[in-house]
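Sharing a structure, written as structure tokens. Questions coming.
With one protein chain removed, the remaining protein chains of the complex are shown where they sit.
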Amino acid sequence: MEHLTTLTVRYAETDRMGFAHHSNHIVWWELARTELLRAIGVPYSEMESTGVGCPVLEIHCRYRQPAYYEDQLVVRTHIAEMTPLRIRFAYVIVKAASGALVASGESLHAFTDIASGRPLRLDRRHPELWQRLQSGGERYLAASEG
Amino acid sequence: MEHLTTLTVRYAETDRMGFAHHSNHIVWWELARTELLRAIGVPYSEMESTGVGCPVLEIHCRYRQPAYYEDQLVVRTHIAEMTPLRIRFAYVIVKAASGALVASGESLHAFTDIASGRPLRLDRRHPELWQRLQSGGERYLAASEG
Amino acid sequence: MEHLTTLTVRYAETDRMGFAHHSNHIVWWELARTELLRAIGVPYSEMESTGVGCPVLEIHCRYRQPAYYEDQLVVRTHIAEMTPLRIRFAYVIVKAASGALVASGESLHAFTDIASGRPLRLDRRHPELWQRLQSGGERYLAASEG
Partner (left out) sequence: MEHLTTLTVRYAETDRMGFAHHSNHIVWWELARTELLRAIGVPYSEMESTGVGCPVLEIHCRYRQPAYYEDQLVVRTHIAEMTPLRIRFAYVIVKAASGALVASGESLHAFTDIASGRPLRLDRRHPELWQRLQSGGERYLAASEG
């Protein structure tokens, strides 16, 4: 299943070509992750308050067509991979009105100890959080990224 | 005396009118403050590492003409007011090539205790920092904002 | 009457103090204006497509308390002044949960000819648009800015 986040392109997000600047996709993905994690009962702010970070290791985005000011966009997000060490999200952004593909991509994250900045195993460090993430995240987990 | 910070308008800072979006001025001012404070020997990052914050209480900006992608701008900054409780900066942004006025404005800041978020008197909390700020800042301090 | 816009603080909008960076308020105001103008039947994108711009001449913001990641905020917006030459919006940002005041301020805008960049009288240049703006905007127009 995919999680859906709707957003409207802000004026400040446009550039001199009239397009939503491509760097905003990275921010929109984060928005979508925030909502997905909240939807499954593991708000990202709660994760950080327990000392567990989830920084981005890698992003990969393919742009297909521009989005414009006031365009309504839908970010369709699923979890492509989830282990006690890392989590990978996949995103497809489409125009709400037409369903036309705007861009797609993935982000890979590691679980880390905020204090030290070092990687950790979530199932050992915080079994209850891992349990909640795993059971809540299951319905957004895809067998393949296809 | 004024402190001068030079910057070039980034593509991502432009909007669909082709202008540098007006919200960027607030970020450019911060850049100018950072450099001014470093120039007088009180880096802002050092101030924060001693537990003293300097959040913005108020901003006021008047825009005169647009800046464009790749425009070189100069932020001319001075200290309009400096007490152990608060500091006010004044900014004039001009085009480097022509000297034409782009915008001007002010920001007012309080010294605060980062842990509690409450205001503090810098001369009592951290006399050495206040001393350094005062003696270093003097040359950028204007009698009037004129 | 006030127009209400709800938004959630994005991770990318936070700064190293954990606060929503103060420059975001300027972007949130723009979001609120966009929605208010759409609500009264004069979408800003439509205005620009007729060759009429509405650039910011002046902003003034007073910050009262920080907003944090995942905070739900409400921007309460009204029109403080509206003439064929210019329009002024006033904003109050509060936390949705508590109603606590985060910041308040105003932005002043001129109607301009996009091609030349020069000011124009909206009632002469585009009477129908002015008519629509005036009749639609009336319910958000405050007699005084109080």
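Labels A, B and C are assigned to the chains in the order they are written; within every chain, residues are numbered from 1.
Criterion: a contact is a pair of C-beta atoms (placed from the backbone, for glycine too) under 8 Å apart; a residue touches a chain by one contact, two chains touch by 3 or more.
Quick caveat, the model's predicted, so the values are computed rather than measured.
The chain that is not drawn here is touched, among residues C:H21, C:H78 or C:H109, by C:H21.
Check A:G53, A:P84, A:P119 or A:G136 against the missing chain and you find that the one touching it is A:G53. Note on the undisplayed chain: of the listed residues A:L4, A:A39 or A:C61, the one touching it is A:C61. Counting over the whole complex, subunit C has residues 11-12, 14-16, 18, 21, 23, 68-69 touching the chain that is not drawn. For subunit A, the residues touching the chain absent from view are 16-17, 19, 22-24, 26-27, 30, 48, 53, 55-63, 66, 114, 117.
For subunit B, the residues touching the absent chain in the complete assembly are 8, 10-12, 26-27, 30-31, 34, 38, 43-45, 68-70.
Methods note: only the chains that are shown with their structure count from here on.
Summarising the inter-chain layout, the chain whose CA centre lies farthest from the centre of subunit B is A. Taking the mean of all protein C-alpha atoms as the reference point, the chain centroid lying nearest to it belongs to C. Computed from the mean C-alpha positions, the centre of subunit A lies at a distance of 29 Å from the centre of subunit C.
Mean C-alpha position of subunit B lies 25 Å from that of subunit C. Residue positions of subunit B touching 2 or more other chains: 16-17, 23.
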